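One protein chain omitted, others in place.
Presenting chain A:
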């Protein structure tokens, strides 16, 4: 049986050459993402903004969105969004935070419940008060920040500083692009989105580390190669693995996207996007960045003997 190969057995792409394209391209996209974030902005969910989210399902037939909107309007709750959610019988209602009074949101839930209890099933109710939402936002920023710092230290400890900086820039780029995607599509940015961003960080680094690992190994083995050739060789050698793993992960995530239900769809969409850009950045950013930082070819010389191929245990 002929085995499936995503990329030919031996590739000789000159990735370093393409950095004249990939660097400006990534920079432009990153700037665009920042601009999107600053102008359009994230569509913060109730986790960070406070407010109420209610998912209803009509007890018979499709939900009457116009009527739901009208009934909610009569309750005078400020900014209210009503949308269909996955199925014509399901409605998602978002109600803005009701001022700084902590108890006020509860009155909202009570009145909404009283209004719709006869015709709709309450599938999900989420209420986040102003104080908690502030704390959650702080915790989210703290999480992403501390993850970046700790990983930088880990890579610095395991490799050289250039690798740590390269990995952090690459990861940061992935985060920016993900934030840009959230702004562009106006996906709900919630606690699970933070989880998605952190997972993307994990995955993208996973990819980057695999490439860096090979670079380190080749630096020790091939003394004669120029840095450019060596980086190209390393990426080509790991290319088949990089694509294979991206594909299996994407296969799993697509199954989740289409079959996993409406509730986690935007969470999964963010991850799918993250896997794609994570793969791109570990090939076109992570390694070329090392050239930019003038990684010395003998960076790992003092650590161990370089010429003899290691004997396996």
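In this section, contacts are C-beta pairs under 8 Å (C-beta built on N, C-alpha and C of every residue); 3 or more make two chains touch, one makes a residue touch a chain; residues count from 1.
The rule is simple: contacts and distances are computed from a predicted model.
With one chain of the assembly withheld, which option in "3-oxoacyl-(Acyl carrier protein) synthase III", "Protein translocase subunit SecD", "Coenzyme F420-reducing hydrogenase delta subunit" or "Branched-chain amino acid ABC transporter permease" matches that chain's UniProt protein name?
According to UniProt, the chain not displayed is called "Protein translocase subunit SecD".
Touch as defined at the start, partner being the missing chain; which of A:45, A:129 or A:180 qualifies?
A:129
So that we can see where the missing chain sits, which residues of chain A does it touch?
Touching the missing chain: residues 1, 3-6, 9-10, 55, 57, 102-103, 105-106, 109-110, 113, 121-129, 131-132, 136, 139-140, 142-143, 146-147, 150-151, 154-155, 158, 191-192, 194-195, 198-199, 201-203, 205-206, 209-210, 213-214, 217, 237-238, 240-241, 244-245, 247-256, 258-261, 263-264, 267-268, 271, 310, 312-313.
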